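All protein chains but one are shown at their positions in the complex.
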Amino acid sequence: MVSWIRRNIVLILGLLVLLYMYIPNAVVVLMSFNDSSKHRNLYRFQSFTWHNWTGLCDPSGLCHSVMISVWLGLLATLIATVIGTMGAFALVRHDFHGRGAMNMILFLPMASPEIVMGSSLLALFVASGFGGQLGFWTILIAHVMFCLSFVVVTVKSRLAGLDENLEQAAMDLYATPAQTFWRVTFPLVFPGVLGAALLSFSLSFDDFIITNLNAGQTVTFPMYIWGAAQRGVPMQVNVIGTMMLLISLVVVISGEVLSRRRAKMYAAA
Amino acid sequence: MAATEVTETPAPVVAPDAGKRRSLTGYVLILPAAVWLGLFFVVPFYSLLANSLFDPNGSVLTGYKVTYHFANFWHALSDYHGPLLRSLWYAGVATAICLVIGYVLAYAIAMKAGRWKNVLLVLVVAPFFTSFLLRTLSWKLILGDNGWVVNTLQAVHVLGSNGRLLATPVAVIAGITYNFLPFMVLPIYASLEKVDGRLIEAAGDLYASPIRAFGKVTLPLSMPGVVGGTLLTFIPAAGDYINAALLGSPNQRMVGNVIQDLFTTTGDYAAAGALSVILMVIILALVVFYVRKSGTEELL
Partner (left out) sequence: MSQVPSPAAGGTSEGRDLELTQLTKEFASFTAVKSLDLVVPQGSFFALLGPSGCGKTTTLRMVAGLEQPTSGTIALGGHDITRTKPYRRPINTVFQNYALFPHLTIFENVAFGLKRRGVKQTHPQVQEILQLTELTEQAAKKPAQLSGGQQQRVALARALINRPEVLLLDEPLGALDLKLRRAMQLELKRIQTEVGLTFVHVTHDQEEAMTMADTIAVMNAGVIEQMGSPAELYDNPRTTFVANFLGQSNLVGGKILGADGDSVVVDMQGTKVSVPRQRAHSTSGAGWVGIRPEKVLVAPQGEEIDAPGNHMRDAVIVDASFIGVSTQYVVKMPWGQEMLAFEQNTGRRGVMAPGTKVDVSWRPEFSFLLDASQDVGAGREDA
């Protein structure tokens, strides 16, 4: 036993770290069944109830904020994924003036503190007279901006790993450039694009700091939690949190199963 | 005679300029992303810079003018050097802790997990799909005054009988550590994954003990991941204010809290702009210094 522990000490420590990462999630799941009706301001487990799940939209504004976040997430993902994928193709497959500068500019948002990006964007909106129109569209602009870098980086690495011989083989086998793209290039890059889209959605859905500065009167889900945290958080937010964990687990694991199958295909290529 | 036995490396098939075509298509493809980032990332920095040079006597109502009032920087520094230094300090400590436990986790996944590698990797990312704020609120509950963590620490006299964790630097640093851990784990994992296992075996074959083999082979080879991970952890951590706001007290105010308040509550755009610029400059300086020091310039 002792020698087994000694041999696997790194693995055991690693799993402990992993376990630690799940502590807050366990609390979120637990609190989604918490009945806080007696002591509204006491944020601790009191008694079990299904009510938070059945009356998900009871707290006013909660479901509305979730809907706003979902729409923001979907739109930001769509825009960032499309123009980010195009950008990745440009950077990997084409040469143009300012390519180096573009690589640098794409890297910078990932290396800037959110508070700085958020406040500069706010400064721009205010300076250009849009200070009074902060809301859904300004948030969307901000979200696409910070998702873009992640999309480009993800798709770029996938594209860089793509054997250009495959495309040449397609051309050699009578595929026109368009057919080559849709039959060979795109299917092979798709997992990267999908990964980038998932990442974008989760970044957008979860963003608080940049959003809060540029939101005006619009309330996203994270902003709802922030506001509620001052008054006493309705337990229903934990239901949303639990659902997000479940959905993401399902999406990521099914993606993993798919990519595992693909990985087998690539093994010898 | 011997020619067939020699497995020659294939000739460089792809010519230096093959596959990279300077054509209109490249510009068309990059244009939307370039415009978006230009308008909403690069230009805003100029606005921010302009803000930092506003006449401090202006207000949101009366409007601001750029007066090249460089004194804004001195005022921001003298008024807020406390939160600024605290941010760097908290972020530094949290990054160090993240490095240690993140390395262990990344190493366990990359080197010891075998075919469970990808599953574990998914499990590292999955908790972070639950809202950042919700998880931080959960820590508030866990570290709460009557929670079992505090009770246990009180029982073993690490904390006094009235001691608490919330509203202390410990809680804030713990929160930051937790929230930015994946930013450390993933880059380290990515570079450990590339380390050729045979190199470690070769080190063992050449009389290196496992610990020496780690120090001489594995660790140096994973340096790009370590540098990338520490940057990706430190930078957002230094700008964060959620942990300080939810787990700390006004005594743990970080620079993010100050900037946020100056922009949204006080409406002092000049000071907020100046402080943001200062934060950005400090971070950039640290990044450049750090990357130079660790000899991994190619990351930039």
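All chains are identified by letter, namely A and B, in their written order; residue positions are counted from 1 within each chain.
In the analysis below, a contact is a pair of C-beta atoms (placed from the backbone, for glycine too) under 8 Å apart; a residue touches a chain by one contact, two chains touch by 3 or more.
This one's a predicted model, so the numbers in the text were calculated from it and none came from an experiment.
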item	value
Contacting the left-out chain in the complete assembly, out of A:46, A:103 or A:168	A:168
Hidden-chain contact residue, picked from the options A:11, A:122, A:184 or A:215	A:184
For chain A, the residues touching the chain missing from this view	163, 165-166, 168-176, 179, 183-184, 187-188, 262, 264-269
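Note that in this section only the chains that are shown with their structure count from here on.
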item	value
Residue numbers on chain B that touch chain A, as the complex places them	14, 19-23, 25-27, 29-30, 32-34, 36-38, 40-45, 47-48, 50-51, 60, 101-102, 104-105, 107-109, 111-113, 118-120, 122-142, 144, 146-147, 178, 181-182, 231-232, 235-236, 238-242, 246, 255-256, 259-260, 263-264, 269, 272-273, 276, 279-280, 283, 287, 300
Touch list for chain A against partner chain B, complex	8, 10-11, 13-15, 17-18, 20-25, 27-28, 31, 43-44, 83-84, 86-87, 89-91, 93-96, 98, 102, 105-117, 119-124, 126-127, 131, 141-142, 144-145, 148, 152, 164, 202, 205-206, 208-209, 212-213, 221-222, 225-226, 229, 233, 237-238, 240-242, 244-245, 247-249, 252-253, 256, 259-260
